[in-house]
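Of the protein chains in this complex, all but one are displayed in their positions.
On to chain A.
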């Protein structure tokens, strides 16, 4: 018989985590598919009793997304335009049914190369808040997800929040998902872009691409190429920019060559969309 616990405080959850190895159950949308029809073999720590982990809060320097916050919670929350890309990604996570249950932090902890939430969170310079009984630490997202299905989470630790620094909530953003069907589809590739534009000039650019490497990547070559150029020159600048961070593979969804070529195209579209965003109402819930 396995152990099951559903603590009602973070402290109690962390205390249990400190005692042994647990599988954390949050939204269940990765937990159950991985289980299939086999019985659970690991002790299960159900964090759905931790109400304090759910919701979005703001401090003077950060936007804090609780680990158990769902994609639907995010879509319904009033946030600056820099989060529009993340909200667009939220709407592409599985289906409405999945968005109602799945947690944003779970998307990070599952560490799939095709996680839709990761590229927009990378463009927001998100950091992952990790706690154990002994410590709290913060890891930039690109240092939290280490590889395909691999994170920096240590025994006894759990993700408690995602923190977005206020300076990175400036500007406008967009997200482009490329898949072989309309809904419920794992991305062939996706791109997220956040731009700060002033007087028709790109002041800041944060660009990330997913499903084209083991972990979604920020594209520093593209960001450098965009910084300081006129909005009208965006497409030209991306056309010759370096995409050296990407290392796409052949799989059942597409060839590596296709991904490499499509990545540049969807980055261009995401950046152009961020430069010329639709009215806020079209993105907000």
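The working rule: a contact is a pair of C-beta atoms (placed from the backbone, for glycine too) under 8 Å apart; a residue touches a chain by one contact, two chains touch by 3 or more; residues count from 1.
In this text, contacts and distances are computed from a predicted model.
Novice: What name does the UniProt record list for the absent chain among "ABC transporter permease", "2Fe-2S iron-sulfur cluster binding domain-containing protein", "Toluene monooxygenase" or "Septum site-determining protein MinC"?
Specialist: The record names the chain that does not appear here as "2Fe-2S iron-sulfur cluster binding domain-containing protein".
Novice: For the chain left out of this view, which of A:166, A:227 or A:253 touches it?
Specialist: Touches the omitted chain: A:253.
Novice: Out of A:100, A:133, A:204 or A:220, which is the one that touches the chain we can't see?
Specialist: Considering the complete complex, A:100 is the one touching the chain left out.
Novice: Name, in rising order, the residues on chain A that touch the hidden chain in the full complex.
Specialist: Interface residues of chain A facing the absent chain: 1-4, 6, 25, 27-29, 31-33, 36-41, 44, 46, 48, 72, 91, 94-98, 100-101, 178, 180-186, 188, 252-255, 257-258, 261-262, 265-266.
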